[in-house]
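Only one protein chain is missing from this complex, and each of the others stays in its spot.
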Amino acid sequence: MDGIHDLGGMAGFGPIAVEVDEPTFHEPWEGTAFALNALAIGSLHAYNADEYRHAIERMDPIHYLNARYYERVLTGVASLMVEKGVVTRAELEGAARGRFPFAHPNAVVEPDGREAEPCPRFAVGDRVRVRDIHPAGHTRVPRYVRGKQGIVIHVAPRFRFPDASAHGLPPRDEPTVHVEFWARDLWGSDADEHDRVVVDLWETYLEVADGQ
Amino acid sequence: MDGIHDLGGMAGFGPIAVEVDEPTFHEPWEGTAFALNALAIGSLHAYNADEYRHAIERMDPIHYLNARYYERVLTGVASLMVEKGVVTRAELEGAARGRFPFAHPNAVVEPDGREAEPCPRFAVGDRVRVRDIHPAGHTRVPRYVRGKQGIVIHVAPRFRFPDASAHGLPPRDEPTVHVEFWARDLWGSDADEHDRVVVDLWETYLEVADGQ
Amino acid sequence: MANDSEHRGAATPEARTDALRRVLERKGLIEEGALDTLQARLEEQFDWRNGARVVARAWVDADYRERLLADGTKACADLGFTGPQGEYIVVLEDEPTLHNVIVCTQCSCTAWPVLGLPPDWYKSPAYRARVAREPRPVLKEMGLELPPEVQIRVWDTTAETRFMVLPLRPNGTEGWSEEELAAIVTRDAMIGVALVETPESG
Partner (left out) sequence: MANDSEHRGAATPEARTDALRRVLERKGLIEEGALDTLQARLEEQFDWRNGARVVARAWVDADYRERLLADGTKACADLGFTGPQGEYIVVLEDEPTLHNVIVCTQCSCTAWPVLGLPPDWYKSPAYRARVAREPRPVLKEMGLELPPEVQIRVWDTTAETRFMVLPLRPNGTEGWSEEELAAIVTRDAMIGVALVETPESG
């Protein structure tokens, strides 16, 4: 989904606030929220990591930007626990003695009909174009590279395709490739002419570039 | 700037909240904020409408999404009044007896070197491509049409080019054209195949489409 | 994280508005009563009922309709409706199989002299973000379920053109007076999120 989480390149944020000698957790509940997620994924198998990332993406944009990291973690865990039927909203709001903001509902996502290829489709040096897709559900292809061309500089192992995995669709493992883009191709002439951005992309997101 | 204001197509907002029998202003201060802006532009000539729109765009994204419309109006007016030297932050915060959140500072924008053309460059029926630009300053070309192709369906009169006007650069009037895009070209195959989106674009944003 | 809304310790929008007004008054930049006079004048000038009169006139007067579609600015001015945000008005004609809907995805530009100052939902991030991309579900959510054969054209107010929808005249209004027709036209219909309905059809 083209959501608020897809922040790469968004202008208008002010300076980056850096805290000196920052602790791992600012308050004990942050560590608890972190451990709850690890428990839910690792021990309870209540959901997978792609569903978890997408649950956070489905937070209302106002809530998403207002919340710091561990409140986003908490909201992702709690939303999925409700959606999976492990707990109910009423139970959580009763125990919290107050309103418990959850993520917006999941979109209905259909399988893309693709199958895993036996061999990697791309090799180092290939010139590729990122498909200009706008899925309603989870995706890991940032808006800022869609439609752009770059060069494959590394082929990583197969990993589960998140657009399917986040929606309970038949799982498919495929290689991801590190694609290098010129900053100017992404951000226009204001960008430094020598700077580059590397994005790690599943093969499904890519097609052979023009004129190849 | 590719800011939070450029909302077209962003997913993740929930239902649209419609208020029955909504008044023009919910509280008297909203009408005051509205009138203050009209006064500042129309009578005081403190700034122009492009500077005003851009001042609102420069609000911190968190503030922007949290604020309702007239708080955004107020923040735009107040930020420009401070930036133009009409009032000071200290005066406003003293009078408000509290913190007064302003927009983030303006980017430094250079003239684009273009000149107004004597005749409109495009005519009804022309196939055009929107330039894939990402200016640091004000622009009125939404991200969702950049790089996309459409058809000119109407040529409007000349209006001041906002990317210059919002930054005190030499003014230039040029026609805007109404460009019609297929929804599927913008949003992919999830969009209705018959739906279209029309965007009103200054000529500078456009180039002749491929293969013309 | 510097510039948040009042919930992080800023003065309320009301206090800030009042502060700005008072500082400008103190500097002699606002004359006694000028702001109230201006506000009253603008509120009177920007009234969506003006647009309803334009629509009704176009429904009863084929010549006016033609002029309205050819030059919306002039045709609106002929009825006395001019002013800021009405400098260049383009009227969008609904057809049985074509439905127009207006948005301003980047701010909240609206043809004030004929549509008035728009409601909160029109200015909300949710409407601005969603209607350009998924107009059919948005309209349905707002109570307007269009048959699948009706195509949708979304108009994004990204420059200085200000749009107004000329909705379909509802069945059963044959012989109605211009005034009677104006009374059933709504702002929502001129934005394109509703159809005009008669008391019977509605």
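The first chain written gets the first letter, and so on, giving A, B and C; residue counts start at 1 in each chain.
Here is the rule we use: a contact is a pair of C-beta atoms (placed from the backbone, for glycine too) under 8 Å apart; a residue touches a chain by one contact, two chains touch by 3 or more.
Here the structure is a predicted model, which is why all the values come from computation and not from measurement.
Novice: With the full complex in mind, choose from A:Pro15, A:Gly113 or A:Pro170 the residue touching the hidden chain.
Specialist: A:Pro15
Novice: Considering the entire assembly, which residues of subunit A contact the chain that has been omitted?
Specialist: Touch with the absent chain occurs at residues 5-11, 13-19, 22, 24, 27, 29, 31-36, 38-39, 42-44, 53, 56-57, 59-60, 62-63, 65-71, 74, 77-78, 81, 86-87, 91-104, 140-142, 144, 154, 156-157, 159, 162, 176, 178, 180, 183, 186-187, 191-192, 194-202.
Following the convention adopted for this analysis, only the chains that are shown with their structure count from here on.
Novice: So the centre of each chain is just the mean of its C-alpha atoms; given that, what is the distance between subunit B and subunit C in Å?
Specialist: 17
Novice: Compute the distance, rounded to whole Å, between the mean C-alpha positions of subunit A and subunit C.
Specialist: 38
Novice: Taking each chain's centre as the mean of its CA atoms, how far is subunit A from subunit B in angstrom?
Specialist: 29
Novice: Quick check: what residues of subunit A touch more than one other chain, meaning two or more?
Specialist: Subunit A, residues with two or more chain partners: 14, 61.
Novice: Listing for subunit C: what residues touch at least two other chains?
Specialist: 1-3, 125
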